[in-house]
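Below is one structure, written out as structure tokens, with a few remarks after it.
Every protein chain of the complex appears in place save one, which is left out.
For chain A:
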Amino acid sequence: MRVTQGCFSFLPDLTDDQIRSQVQYCIDKGWAINLEYTDDPHPRNTYWEMWDLPMFDIKDPAGVMLELAACRKAHAGRYYVRLSAFDASPGWESVRISFIVNRPAKEPGFRLVRSEGPGRRQIYSLQSYAVDRPESERY
């Protein structure tokens, strides 16, 4: 099952050229660009691992693409990688854009977990098949 989240989630995965123009857009807006990765695809998993520091004073997308290439080299096919851009102009860092730039080769999808609560109430939750294995061995 193809996990989607953030901007452009209804589109096919962006190509490198498309990512580059999105990065250029963020730079033009003065946003800081950040790469994050995770191997826990649960939709409620919002805090992903950071790849290096956020890139604050980058003038050209080439710098970001360099980091993205390095991140993919380390995590290709095994992790989700997302690119997000932060706007500091309100006085705090707020996410303006965020989209997935790399995904595991195989995404096994989610199962529905039913458990009983008080009074035989059914509690439904989602669990990825991938998380059965320990972290960093999931994909």
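Everything below uses one rule, namely that contacts are C-beta pairs under 8 Å (C-beta built on N, C-alpha and C of every residue); 3 or more make two chains touch, one makes a residue touch a chain; residues count from 1.
Everything below uses one rule, namely that contacts and distances are computed from a predicted model.
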item: Protein name as given in UniProt for the chain not displayed, "RNA polymerase sigma factor", "Dipeptide/oligopeptide/nickel ABC transporter ATP-binding protein", "Malonate decarboxylase beta subunit" or "CbbX protein"; value: "CbbX protein"
item: Selected from A:Ala32, A:Met55 or A:Ala130 as touching the chain missing from the view; value: A:Met55
item: Missing-chain contacts mapped onto chain A; value: 52, 55, 57-64, 66-67
